[in-house]
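What follows is subunit A.
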Amino acid sequence: MDLTVGPNAFFWPAETVRAFYAALADAPVARVVIGEWVCSKRLPFWQDEIPVAVDTLLGADKEVALSSLALITLRRERKLAADLVRVGLPVEINDLSALIHLEEGTPFWVGPMVNVYNEGTLRWLAARGATRVCLPPELPLTSVRVLAETGQGLGVAIEVWGHGRAPLAISGRCYHARLHGRAKDSCQFVCGDDPDGREVETMEGQPFLRVNGVQTLGHHTQTALPQLADLRAAGVSSLRISPQISDFPAICAHYDRALKGGSTAPPDLAGMDWANGFLAGRPGVDWAVTQN
Partner candidate 1 sequence: MELVCPAGTPAALRAALEAGADAVYCGFADETNARNFPGLNFSRPELAAAIDLAHARGKKVLVAINTFPRAGAEPMWHRAIADAARFGADAIILADPGLLAHAADRHPDQRLHLSVQAAAANADAINLYAREFGVRRVVLPRVLSVEEIAAITPEISVETEAFVFGGLCVMAEGRCSLSSYATGQSPNMNGVCSPASHVAYDSAGGQQSARLGGYLIHQRPQGATMPYPTLCKGCFTSRGETGHIFEDPVSLDASRLVPALARAGVTALKIEGRQRSRAYVAEVVRAFRAVVAAIGSDTPPPAAALARLAEGQAATTGAYAKTWR
Partner candidate 2 sequence: MPLTFPQAVRNLPAPPLFPLTFLLGRLMRRVAARHPAILTRLGPHAGARILIDAQEGPVLFLMEPAARRLTAHDRSHVPPHDACITGPMADFLSMLHGLEDGDTLFFSGRLTISGDTSAVLALRNALDDAELDLTEEIIATLAAGDAAARLMRWGLRRAGALAGVSLHRQPEDR
């Protein structure tokens, strides 16, 4: 089992992105997916960093794939997806429509925003050329087991959401802009003010969700560490680690140590609330399994 760093969900300044991927070159991760998957309006501000990061990461012997957007509606977003497949790197599709640009049989990866819930869908994707699938974060371990086994038979590597705030929803509406009394078209990129998303609490003050532009994330950081032995036994080939603004190298190192037999407790970091309910078939926000 190894580690895959997913695409960054948040809107960071270009220099932050550059430093992030430069540091990742030295991190114990096998592969990195890079690209804007939340909002196409952000891309012009940091797209020049992508080739730089790709070169750095390939130079450090990482596998690298480019991510599509998670919700493609506009004409320029469709063109973006068509351009993506021509770059020559593997593409991770996070909206099924990107598939139409891929010639039948071209290998591709599938991200967690594509609904792979069962063997039939996995088989269809494999027949189309999928070689690597990160399962949706809400899937319970019972489903992961069946899909990992099916994936082994099909030669498709199965990844599970290993670390990070779970992407819970994507919308046509921008909630960051709405919180500032603006519409999406005049958002003034306010999501850039919150590099870890904007906190949303219940009326009783419990931290609950994070708003990140058109995306809604869970406040609690999901971690698959306590269920690591089960995932390994199921044949899961990789854990997905989702980028966050602080402590990321330390987080990668911690998960790497856990894969090599170290502690499966979550890393001891200030200000983080942990959850692992989804894998346990419980509410995602719950801390359901301490160890196995």
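For anyone wondering why these and not others, all candidates are chains of the complex that A comes from, given by their letters.
Observations, loosely collected:
We take it that a contact is a pair of C-beta atoms (placed from the backbone, for glycine too) under 8 Å apart; a residue touches a chain by one contact, two chains touch by 3 or more; residues count from 1.
Source: prediction; values computed, not measured.
Of the numbered options 1 or 2, all belong to the same complex as subunit A, but only candidate 1 touches it.
Of all the residues in subunit A, the ones that touch candidate 1 in their complex are 70-75, 77-78, 81, 95-101, 113, 115, 117-125, 136-139, 142-143, 145-147, 150, 166-175, 177-179, 183-185, 198-206, 208-209, 211, 216, 218, 277-278, 281-286.
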